[in-house]
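Apart from one protein chain that is not included, each protein chain of the complex appears where it belongs.
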Amino acid sequence: MIKRRFAYQAPSTLDEVLAALAEHGADAEVVGGGTWVVPEMTHGARMPAHVVDLRNAGLAGVTESNGGLSIGAMTTYAELANDSRVVERAGSLGTMAAGITGGAQVRYQGTVGGSACYATPSSDAPGALVGLDATMNLRSASNSRAVAASDFFKGAFEADLADGEVLESITLPAPMAGARFGHYKLKLVESSWPIATATCVVGVDGEGKITAARLAVGGVNTKPYVVDTSSIVGGPIDGGAAAAVVEAARSSATDPYSDVLASGEYRQQVSGVVAKRALLAAA
Amino acid sequence: MTNSIRLNLTVNGEARSVEIDPRRLLVEVIREELELPGTHIGCLTGDCGACTVERDGQIIKSCLALAASAEGSEITTIEGLAENGELSTLQQAFWDEYGFQCGYCLPGMLFSAKDLLAQNASPSEDEIRHAINGNLCRCTGYDTIVKSIAEAAARTA
Partner (left out) sequence: MLASTELQEGRAIAATEAPAGGYVGARETKHNGDLFLTGRAAYFNDIVLPKMSHAAVLRSPHAHARIKSIDASAAEASAGVLATLTGAQIKEHTGPIPFFIDPAVFGGKTRDNFPLAVDKVLMTGQPVAAVVAETAADAEAALDLIKVDYDVLEPILEADDALKDGAPIINDGWDDNVVITLPFVEGDAEAALAEADHVIEDTFEMHRLSTQPIEPRGNMAVWEKDGSLTFYGSIQNPHPLRLHLSQALGVSESAIRVIAPFVGGGLGLKMHGHPEEALVCVLAKIVGRPVKWLEDRRETLLIGGIEQTHRFKVGFNNDGQIVAIHNRIVANVGMLGSAPGWGMAFLSALGFPSGYKVPVTDVSVQVVSTNKGIWNATRGYGKQGTNVVIERMVDLVARHLGMDRIEVRRKNMIEKDEFPYATNSGLNIDSGDYHAALDKLEELLDYEGLKREQAKLREEGRYLGIGITFELTPESADIPGTIVGGFDSAQVKMDPSGNVTILSGVTTPGSGNDTGLAQIVADEVGVTIDRISVIQGDTDTCPYGFGNYSGRSIVSGGNSAVLAARDIGEKIRGGAALLLEAGDEDIELIDNLARVAGAPDRAIPIAAVAETIYTLNFAIPGIPEPPLESTRVYKPDNIRHTPDEKGRIQPYPTYSYAMHGVVVEVDPETGAVDIKRIGIVHDCGTMINPLFIEGQMAGAMVMGLGNGMSEELKYDEKGTPLSTRFKAYLMPRAGDVPAVELVHQITPSPFTLLGTKGAGEAGVGGGMSVIANAVDDALAPLGVTIRELPVSPPNVLKAIDEAGSNGGRG
């Protein structure tokens, strides 16, 4: 049992959630899927006086939005992985969701929104969202704002999310013409956190030439970074393009994250490899 | 407890209502208030999977859920897997193939297997291994668990 006593509520609307958060500020903890915050409370790493559970607030589900997708913050990994629109318009996110560590249970319980809010460097969501150029839609009782994912992740365990604010949804833009998706995750063994991830979206024309590309690497630096892919545009997805992204990804691995599983040096070493494999997965 | 709350849920097909401290994890309420100790606690971090139960048709790790958030849900635990007092095909296959040694991970393995077989009636070995990746076993090396699940699939076919 969690040692610190708290008051629990599960409001039935987002407005009530926001009102509760406005009232309790930093004393409140938001519970989404629970997979991150509940064990932190169990072990005393978070000791809120108020717990606000989002489960009844209607934040789950995927909807179409301007040719792209809007993903409610409470959408689980399993819902993402099984949604054909996600597979079509943001295939890398579906791949990521299907590959979440922790088994089917965590894919049924965990939410991409929740994972994003904790900004854990060694987690799947940040790199995947930056790779897809997602927008994070934030709400508080007094304000609403949209933040690009690449700005939302500010550092290790640090998201641009104020007390009283809640992630309502994540917007993914319409995919580029001829879009293909690639996602690659490196972990040490099945039990491990992700060590390095890469997400790639490339537009490919009828002749197999890259018309546009976006590639992000997660887990290597303290926050995800976008790899400079300008040199591969105009060419095919081949060994030459792979070599170019290896170099580009490594040169940007300048602020490596280090944890019990892998040093920053190791993460730097594999940054190019994961980038290359994500690109080739999109081929 | 002044701020206790009432939790109403259906457990193994039976409507239950218990008074709980909101600090309770779902696994704790299942084991203690609902007196169904067959669901086990191994890590309380969502890693080992011994606390896996079914909630509204989906398997979850019950140490990652506040009990309060299970309000109104339908829960199935290992105590509810047998059918009319007879072991299910899956349970029997785990017995016949020695799919457990100490038995501690067994509730979670059974539910992960059940979830797999509900979606895929004849899984490959790789699919079986993938399906139980959320559950740790330190005794079997997984070999006999994989065989048990394959055997259950074969018997159901």
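Letters A and B name the chains as they come in the text, with residue numbers starting at 1 for each one.
The criterion applied here is as follows: a contact is a pair of C-beta atoms (placed from the backbone, for glycine too) under 8 Å apart; a residue touches a chain by one contact, two chains touch by 3 or more.
Keep in mind the model is a prediction, meaning the values are calculated, not measured.
A.B. asks: Among the chains included here, which ones are touched by the excluded chain in the whole complex?
C.D. replies: Answer for the hidden chain's contacts among shown chains: A, B.
A.B. asks: Decide which residue listed in B:10, B:45 or B:58 touches the omitted chain of the complex.
C.D. replies: Going through B:10, B:45 or B:58 one by one, B:45 is the residue touching the chain not shown.
A.B. asks: Which of A:23, A:190 or A:205 touches the chain that is not shown?
C.D. replies: Going through A:23, A:190 or A:205 one by one, A:190 is the residue touching the chain not shown.
A.B. asks: Which parts of chain A are in contact with the chain that was left out?
C.D. replies: Counting over the whole complex, chain A touches the hidden chain at residues 1-4, 43-44, 101, 186, 188-193, 195, 243, 246-247, 260-263, 266, 269-270, 272-273.
A.B. asks: By the contact criterion defined above, which parts of chain B meet the unshown chain? Give residue numbers in ascending order.
C.D. replies: Counting only chain B, the missing chain is touched by 23, 31-32, 36-45, 47-48, 50, 77-79, 81-82, 87, 91, 94-96, 98, 100-107, 110, 125, 128-130, 132-133, 135-146.
Just so it is clear, only the chains that are shown with their structure count from here on.
A.B. asks: In the complex, go through chain B and note every residue touching chain A.
C.D. replies: Residue positions touching the partner: 3, 5, 21-25, 28, 44-47, 49, 52, 58-61, 63-66, 68-69, 71, 112, 115-116, 131-136.
A.B. asks: Applying the document's contact rule, which stretches of chain A touch chain B when the two form their complex?
C.D. replies: 1-8, 10, 31, 33-35, 38-39, 42-43, 51, 53, 55, 78, 101-106, 108-109, 190-191
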